[in-house]
Structure formats: structure tokens, C-alpha cells
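One structure is given below, represented as C-alpha cells, and several questions about it will come after.
All protein chains of the complex are present and in place, except for one that has been dropped.
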Amino acid sequence: MSYHDSHAHGHEGHGAHHGAHHVTPTVVYHAIFGALLCLTVITVWIAQFDFGAANTAIAMLVATVKASLVALFFMHLLHDDRLNMVTFGFGLLFVALFFLFPLLDIASRSYVDPITDNDSVRKAAQQQALQDAHAQKYEDKLSQLSRLNQKGFITATAGEGEAPAASAVDPAAAPAAPAVAPTP
Amino acid sequence: MSDTQAPGYHVPEQEETNYLHAQPGLMSWLMSIDHKRIGVMYLIAVFLTFALGGFLALAVRLELIAPGETIMTAETYNRVFTLHGLVMVFLFIIPGIPAALGNFVLPLMLGAKDVAFPRLNRASFHIYVVGTIMALWTTLEGGVDTGWTFYTPYSSTTSTPVVMMTMSAFVLGFSSIFTGLNFIVTTHKMRAPGLTWDRLPLFVWAIYATSIIQVMATPVLGITLLLLAMERIMGIGIFDPALGGDPVLFQHFFWFYSHPAVYIMILPGMGVMSELVTTFSRKRIFGYRAIALSSIAIAVISFLVWGHHMFVSGQSAYAGMVFSFLTFFVAIPSAIKIINWSTTLYKGSISFDAPMLWALSFLILFTIGGLTGLPLGTIGTDIHLHDTYFVVAHFHYVMMGGTVMALFGGIHYWWPKMFGRMYSETPARVAAVLVFIGFNVTFFPQFIMGSQGMPRRYYDYTADSGYEPYHVASTVGSWILLLGMLIMGLNLLSSLKKGAKASANPWGARSLEWVTQSPPIEHNFHEIPTVTQDPYEFPLEGSQKKASEGMDVTA
Partner (left out) sequence: MSSIIAHKHAHFFHSADQEASSAKLGIWLFLVTEVLLFSGLFVGYTVIKTLHPEMWKVASAQLDWVLGSVNTIVLISSSWTVALAVRAAQTNVKGENNAKIGVLLIITILCALGFLGIKYMEYSHKIHDGLLWGTKYFNHPDAIAALKAGVKSTFGLEVTALSDASFLETLKAHAAAGTEQAQHLIHHYASTVTYKDTLMTVEQGHLFFGIYFLLTGLHGIHVVIGMSLLIWIYVGSVKGRYYRDYYTPVEVGGLYWHLVDLIWIYLFPLLYLV
């Protein structure tokens, strides 16, 4: 049994086989190179204007055009076995998924949290806070009483609750400063 | 054409030097690029790592048999369960079926002489060995105590050797990528004449889908572990809230790989199932196309649901709802498979040979494991069940009740092909039944105590918590499991010396690996077969003939 007389044979032929490999004319390579240089100049030039949030989008658009030129022509995806393009495209799909979900999470974190933020939950939390405050007061009273008992009404506060000496905090090291603070 | 194996194929009459004896010496094995030898070496390796991971599991179970310190301290316990997870996931179950059985069987099923890149295949095995040595070395240095999930910020601050362990997993990732890449190219480019996509055995479809996940997801594990290492070495800070980073981002990174990775673990098992169910019920597989395409569907959908591991992590509630919703979709293709296998069994001429017993165990246990996944994927019920033994029981039902059963079934099924010997049937069946019983005794109580609130990874519980009887049952079950495994292992090993010689096709199966002699010659086939039929064409449909009696039909 020879391999070549069976069209159902296990490799997907797409022109790239049987000796007839596609050879791109040199002029195409030169043209693509020129286009890539132009696009580089454009993306640098356009970066000096501030379009706000669109800055990144514009830069990514130009980059994607450049990347497509490289992939389609320098890397031969255009005239190659379609399977290679499908493979690469499939990879990009998974990259997109990788971006999608973490960003969905980050972007929606500041929204109202439906699990912990509704009326009944809020009321319950207030109720709990009140109870806690009462309980705390009661505890305080109790401990005060027991301390007074132990110490026989004398030196009830001496030596206790002494705050640690205020340490000199280096302002430069303190992370509490705003993200960008002008300095003299 | 009138031979007695499979119509249309020629099987050599006299036996020739098989791959086991093609070249002598240990080095000829270690440096071999023969996919069959690499498969066998992987098989030995995963047996050893399974033994190590199993030993650690027994230690964990023994510690938990009673409240308080039983055999080890809390610090040791943390390291032991972490190592159990790491060994079982990265060293055993991920390479288990694809690299061991897949390497051996896939090129044979395709009618190819080898995989597309045999040297890369060998490199994959060598890298696996290096990664394993690194993991064991870390263990000797005390081991890590983070759990196999390496969550930050704990993992970026603990004093245990996390960097070494993550680098080990990083290296193992390359091994996995190379195997997957090789199988994809082999499936596309190396099929025998006439072997069209709709004639591929379902095991090949499953391995192909697995390979897609391996190639697409594992690099992300690589960069995740690299970032974790850099977090520790350089203090990059992107996972550290104190430095302005986001610790939940680590979980996104980790589960982008690790949810699809559970399908790297289970899909190959599903592939083995399709082969076993059809061969041992002597019936054409029901819903070939549905099973084949559901494998691909699982591969793709598995990338959309990872956030169901993060419902209580500080991920936004909206992301949680989206992930919970999408999670239900991944249940559909799994259910399609279960239904198709069950339908294949219906009115089949079922023979309860050892491989079939493993397959039936899979069918029952995986169904339980799959269904208990649904309450965990539901955001409301997960809040209650999260990080309890319910989760532990769920994934052991899927991973062990699913993949490990399929692996053992597959090993019994292809054992005659790999080594040319039949194991003895009775101990093999006894082992399968014991493992099934032991498994349920071990893990079913965990569902109950989990739903009552016993947290996973805890070292201890109080005597009045009411968990003790379940822990005792679970630990006793682990000993039954051990007994079953020992019987199975000894039975297989003794067959290498004492087993009866196996014929080319002892089960009367129809795919191409049964067309060559057992064990196969070094280059698999004298003449590459031309395929004219699908792999599940059983002319004996509905007859009383049992698989173990062999198949002697005339075309």
C-alpha cells in the first residue's frame, strides 16, 4: 500500500505540500519592512498627543497592524497551511480569555456587593454593632470592678495603659502619602 | 483476506524481536526515543510517585483517626498534605494516562511508527525526571507548607523552600507541554492511510483534547510560578497588598491553569473509558461523534470557569456570578459522555473482566463526583461548603474515582500489549472490587462530615465535634484501598514472569494497536495498515460472545 494514492491520508494538504512551497516575491518583504518602519514612526509621533483613555487603544491598534503584517507575510501565515493560522488564532483566543476574567473582576469590585450590601444585612449589622457596644460596656464594668476588688481600691490605674513612647516616623518611609505628591 | 484477528489486517505469523528486547541494557532504555519504551518508563515513574503520594495520604489519614496529635506534629502535617497534593497532581495524575498509556498507545492507534518528535518525547521524560528530583530534594529540605495551590501572600512569606518547589513544578510544566505538543502534531500528521478524523479511536480524541489544554494552559502556570518566585526573590509586589499588588490576582493566574488542569487529569480517563466500555460490551459505541466532540468542548469550556474556586476570595460578586453560571455548562459535555457510555452498555453483551470492573467503578464514582461538583459550583451553596471535606471528597471522587480507576482499567487492558503476558484474572477482579469498596469507605464519610463543617487541611478536630466516627471510617477505608492496590500491583508484577503469553488481540478489540503483535516490534508495524472501517465496528452486536473468549469472526 503506498501512501500517496489515498486522499484520506493523515496529513491535511493545503498547497504547501508536494514540493510546491509558496515563495513570496522579494518586493513584498521590502514593502512590509517599509510599512513597519512607517507604522513605528506613526505610533511614536501619535504618542505625543493626549487622547486620554484612547491612548492605549490607539497604540494597541497600530501594534496589532504591525504584528499582523509580520505574522501574515514574514511568518507566511497567509499562504501557509491553514492549520497553522488556526493554531495561532486559537492561542490568541485563550490570551483574550486570560485578559477577560481578571479584568472583569477588577473592574466590578467597586460595584455594590449584592451579598453583603442589602437592607436586611445592613440592619442586622447595625443591630449587632449595638449589641457589641453594650456587651463591651458590660465587660469593661466587670473587669474594672474585679480589678478594684483585687487591688483593694488602691493604685487602680498606676502602671497600666502606658502608651509606648511616640517613635519618630520617617515621612519618606511612610506609605500613607498620596500616589503622586509634588515635592519642593 | 481471512485472518482471525480483525478483518482486513495482516498480523505476522511468527513472533519477531519485540521492542522490549530490541536493544539490551539500562542505557538503551534511558536514552531510547521509542515511544513505547518512553511510555513504559513513564508508567514505572508514575507507579512510584503514586506509591509515594499514597503513602503520604495514608499518613494523613492515620493522623486524623483520632483528635489530638496521633503520629506527627501540626507543622509536619502541613508539609505532608502539601506534598501529597503536589506529588499526586504534578508527578502522578497529570503524566499518568497521557504520558504513560498515551505514549504507548497513541502512535499504535494511529498506525504510526513513532510520535512526530521522538527526541522531544525523550526530552519530556528527562525533564520530568529532573523536575521530580527537584521536588524530592525540596522535600528533603523540609518541604513546603502552602498546600499545592501556593496561595499568596502566605506563599510569598513562609520560610519553607517555596522557590525550589515552584521551580520544580515549572520544570515539570515543560515536560507536560512537550508531551501535549507532540501528540497534537502526531494526531494531525501521522495518521495511517484511511484513518480519517471520524475513524479515530475515542482515546485519541480524548488525548488530543487533553493536549490542547496542556499546550494552552501550562505556560500560564509557568509564568505564575515564575512570578511567585520573583515575588520572593525580588519583591516585585504584584501579588502583595502591602506593596500595592493584588493577592487575588495570583488566584486568577493559578486557576487559569489549574481548573483546565483537572481536565488534563480526567479527559484521558474518559478516553480509556470509551475503549473499555465498547470492547467489553461487544457493542458499537453509542454516540461516537457526541463523545468525540464533547472532549473538545470540555477542553474549551474548561477555560471559562476557573473563578468557581474563588467564590470566597474577595473576587467581585459579579465575576463570581458569571463564573458560577458558566460552570454549569462544563457539566453538560461530561454528562453527554456518561449517558453515551450507559447507552452503550444497554443490551450489550457485557463481560466482567478486570478492565471492565474498573470501568464500571469509574462510571459510578465519576457520576457521584461530577454531581457533587454542582453544589460547589453554585455560588450560594459553595459559601457553606467551601474549604470543607465536602470539597476533598468531591475531587477525590472525580480524580481518584475517575482518573485512577480509568488508569488502572487501561493498564489492565493494554498490559498484554505492553508486556506480552496475561495477568491472572481472579486476583485482578478481587483487587478492583476491594479498591471500589475501600474508596467509598474512605471518601463517602468525607461528604457527610464536610457538609457538617469539617474544614479541609485542618490538623485537628475536637472530640465533641462529632467528626470522629467519620474520620475513623475514612482511615479504615484507606487501609482497604491499600490492600486492593497491593494485590493489583503484585498480580501485575508476577504476570511478567508467570503470565500466559498474550495473543495479538486478546480482547477482540478493533483499533490498530491490536493489529500488531504483542509486544509490538520496534517500529510497530511491518507494513503500515490501511484503515477501511471505524474502530468500534463490532459485527457481534447482540451475540452472547464474551470479550475474554476472543474474537473469531470472518469478515
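For the reader, a short list of remarks on this structure follows.
A and B are the chain letters, set down in written order, and residue numbers restart from 1 in every chain.
FYI, a residue touches a chain if its C-beta (ideal position, glycine included) is under 8 Å from a C-beta of that chain, and two chains touch if they have at least 3 such contacts.
This structure is a prediction, so every number in the text was calculated from the model and none was measured.
From the set A:Ala63, A:Leu78 or A:Leu142, the residue in touch with the chain omitted from the display is A:Ala63, counting the whole complex.
Of B:Thr49, B:Thr224 or B:Thr475, it is B:Thr224 that touches the chain left out of the display. Note on the undisplayed chain: of the listed residues B:Val215, B:Met310 or B:Ala509, the one touching it is B:Val215. Considering the complete assembly, chain B touches the hidden chain via residues 112-114, 116-118, 120, 177, 181-182, 184-185, 188-190, 215-220, 222-224, 227, 230, 234-238, 243-246, 249, 252-253, 523, 528.
Taking the complete complex into account, residues 3, 11, 16-19, 21, 23-24, 26, 29-30, 32-33, 36-37, 40, 43-44, 47, 55-56, 59-60, 62-63, 66-67, 70-71, 73-75, 80-81, 83-84, 87-88, 90-92, 94-95, 98-99, 102-103, 106-107, 170-173, 175, 177-184 of chain A touch the chain not shown.
One rule holds for everything that comes next: only the chains that are shown with their structure count from here on.
Once the centre of each chain is set as its mean CA position, chain A and chain B turn out to be 32 Å apart.
Those residues of chain A whose C-beta lies close enough to touch chain B in the complex are 1, 3, 6, 8-12, 83, 90-91, 94, 97-98, 101-102, 104-109, 111, 113-115. Within the complex, the chain B residues that touch chain A are 110, 188-196, 212, 216-217, 220, 246, 248-249, 252, 256, 303-304, 306-307, 315-319, 322-323, 527-528, 530.
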